[in-house]
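Note that one protein chain of the assembly has been removed; the remaining protein chains are unaltered in position.
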Amino acid sequence: MNVFASALGAAAIVLASASGALSARTDLVLGVVLEPPHLDPTAGAAAAIDEIVYANIFEGLTRIGPKGEVLPALAESWEVSDDGKTYTFHLRQNATFHDGTSFDAEDVKFSLERAMAEDSTNAQKVLFSAIESVEVVDAATVRVSLKHPQGSFLYNLGWGDAVIVAPESAEGNKEKPIGTGPFKFQNWARGSSVTIVKNPDYWGEPVALERAEFRFIPDAAASVTALLSGDVQALPNMQAGDALPQIEADSRFKVVIGATEGETILAMNNGKEPLNDLKVRQAISHALNRDEIILGASSGHGVPIGSHFSPANEAYVDLTGLYPHDVEKAKQLLAEAGYPDGFSATLKLPPPNYARQGGEIIASQLREIGIELEIIPMEWAQWLEQVFTNKDYDLTIISHTEPNDINIYAREDYYFNYQNPEFNAVIEELELTADPAKRNELYGQAQRIIAEDAVNGFLFQLPKIGVWDAKLEGLWENSPIQANDLTKVRWTE
Amino acid sequence: MSADMFFMPAPERHFILKALQNRSFLIGLVITAAIALMALISLFWTPYDITRLQVAARMQGLSLSHPFGTDHLGRDILSMIMIGARNSIAVALVAVGIGFGIGVPLGALAAARGGWIDDALMRLNDVVFAFPALISAVMITAVFGPGAVNAIIAIGIFNIPVFARVARAGALSLWPREFVLAARAAGKGRVLITLEHILPNIMSLLLVQATIQFALGVLAEAGLSYLGLGAQPPMPSWGRMLFDAQTRIAVAPHLALFPGLAIVITVLGLNLLGDGLRDVLDPRLRHER
Partner (left out) sequence: MTAFLAKRLAVGLITLLAASVIVFSVLEILPGDPARIMLGMNASPDALEALRIEMGLDRPILARYLDWLAGMATGDFGRSYTYSSPVLDLVWERLAVSLPLAVFALSLSTLIAIPVGVFSASRRGSAADTITMGAAQVGVAIPNFWFALLLVYVFSVGLRLLPAGGFPGWGESWAQHWQAFKALILPAVALALPQAAILARVTRSAMVEVLGEDYIRTARAKGLPRTQVLWRHALRNAMIPVLTIMGLQLAFLLAGTIIIENVFYLPGLGRLIFQAISQRDLIVVEGVVMLLVASVILINFAVDICYAIVDPRLRAGR
């Protein structure tokens, strides 16, 4: 009886609120895949943190826009000295932190120095490695001196790891993030969702949404049903590509397929027999059928790549024709390398679908040329330890989602075990070059070198499959960085 | 399994006749035999080679060439189900073997010795029983990595106390019986008595339990595979087939239908077989009927 009465009461309340909602909605529930470990983007590498707080709660001096461009944020404007080594930033003067403390040059100095410090737990410390010193000129001006010119410096400052925090609240940001952004943190129901609300004291253009909830739905199937049942209104990164036809057929939803910065590769251990042989790597590259891989591992969405570079970038060079799918050629190369009957190797796979399903397809394709792969699926924890840290692997499949990260091929001791002084020289020059045309040319050279060396099997650019309510606008189509920027999101009607 | 029954020291020899009159037993036997046969055939022949993917032919519906359709990587689902049966049976069977092989001697020992050995073994049993089984299985596979062998270990460990309890209870009820007392009076040792008199007489009890644990093992394997902790590709498993089907159920429901049915039918067959066996073998219940 009691249950029944409360059910009636609930129905009445639902009706009342529905009839009252004649003006456009101002609330939004987004489904995201992973729950972040905490909410401080300056103390963790997890993309799940940036996917909630970036541009919404925290802001940096600069920010990255929807097309990957560098935009002003807490720095209104800046000047660069002629030698490219001194940056002078002019700061917003009416910005405040969510706890009421004001934002000024001291906060900038504090944040950058904290990220650079010896005992810093910033996961992208390398972003700040070029900084020599940070100097407060006055409350609204900061001067940053670099050790050497760095072409990507303004871009680096736009990363989530470089956001500005206040000394008063920095320690508590993991649990209760306090930034300068247009949304304030409200609540974190662990295992379930994070809720943010509109910041009425925001310095810039106020946001349209009053309240947004990021709900954690790790399971692909569950996210689809949650969308269909209306529990969530947007899935910025849908995992279940095969369910798309069903959603596309439903006029309530909009499907937007964009690009990410994720180069999905079959990484090879260049330091280990027989993969240290160029001919073997070329043979593998010829054996890969990218169309089949994209169809099976990514439901047919995703642009094939021939090197470690995003096709959306203006410096992109199309190298997909370098190693066309050619089983005979592959077998011949393998024989020339001394493996006429192929060989056995391991393929270690992290959890995402593209890796697990792509792995089965690649194993089947390499079997055609006599290479028997043993598939070893692993959790992230094991993958990070065995493959990434200890380089104990032959082959693996992984999407490198950091933007513009071709320079990882120049890193010493990186898990590819790839060494090429010629390539390193190109990257060094790139570091010191600010001229855009010259930079593009160098990027082109870099792409060509690793493609010719067949360092890895270059598969495809990971798509961003966004699905949301057709009445919703302003969500990002592509993902140049990992973020769910809600500043321009609104309900139409 | 049926061959073993000829060696059963049942008090009455014509129980096979009885068994064949038992409806549960018959249906269960037919289903179980059919699944086992399917698994056996898959060792030599399947309609398609599932290690050669035809990605372009993915998620096809039912047709003459693919009676159960194809999955998200273009594999023939009938072939997957056949090989999956092999995986399910192998995992469950070995897990039962582990439980039986370790649990029965422990239970028999506890019953034969009594005293502190009995106490210690039964406390150990309590500890294992108190652990949440599924979570422990997840931990075990986290330590050793996912795979069929580790699924077997995880399921097998939890079979040990089950068999130990059944064996101990059965043995304890026999020790005070006249024929055992007679054997003791004749100077036979406890081990010999256990081997000669106790074990043969609790074998029917254990066989029924083994059938039940077998069915539970198939279910547990499906659950672990569903979580990605069971057999790994290219070896197909029914649980993972269901997991893969889940996101595609609205587009291609047959992906979820057949593996699910395979699990239900197998478990049903084993349970019916177990029930039938119990009716036929358990003298107490037989008296009541």
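Read from first to last, the chains carry the letters A and B; within each, the first residue is number 1.
Everything that follows uses one rule, which is that a contact is a pair of C-beta atoms (placed from the backbone, for glycine too) under 8 Å apart; a residue touches a chain by one contact, two chains touch by 3 or more.
Just so it is clear, the structure is predicted and the values come from calculations on it, not from any experiment.
Participant: Per the definition of touch given earlier, which of A:139, A:189 or A:249 contacts the omitted chain?
Facilitator: Here the residue in touch with the unshown chain is A:189.
Participant: Identify the residues of chain B touching the omitted chain, counting contacts across the whole complex.
Facilitator: 123-124, 126-127, 129-135, 138-140, 142-143, 215, 219, 222-223, 226-227, 239, 242, 246, 249-250, 253, 256, 260, 263-268, 271-272, 275, 288
Participant: For review purposes, identify every residue of chain A that touches the missing chain, sorted by number.
Facilitator: Interface with the chain not displayed, on the chain A side: 3, 6-7, 9-10, 13-14, 35, 37-38, 44-46, 118-126, 174-175, 189-192, 215-219, 221-222, 225-226, 228-232, 379-382, 384-386, 388-389, 402.
Quick note on the criterion: only the chains that are shown with their structure count from here on.
Participant: Using mean CA coordinates as chain centres, what's the chain A-chain B distance in Å?
Facilitator: Those two chain centres are 45 Å apart.
Participant: Which of the residues in chain A end up touching chain B in this complex?
Facilitator: Per the touch definition, chain A meets chain B at residues 219-221, 224, 239-240, 242-243, 245-246, 292-293, 295-296, 351, 356-357, 359-361, 363-364, 367, 375-379, 382.
Participant: Can you check the complex and tell me which residues of chain B touch chain A?
Facilitator: Residue list for chain B touching chain A: 51-53, 55-56, 58-59, 72-74, 142, 145-146, 228, 232-234, 246-252.
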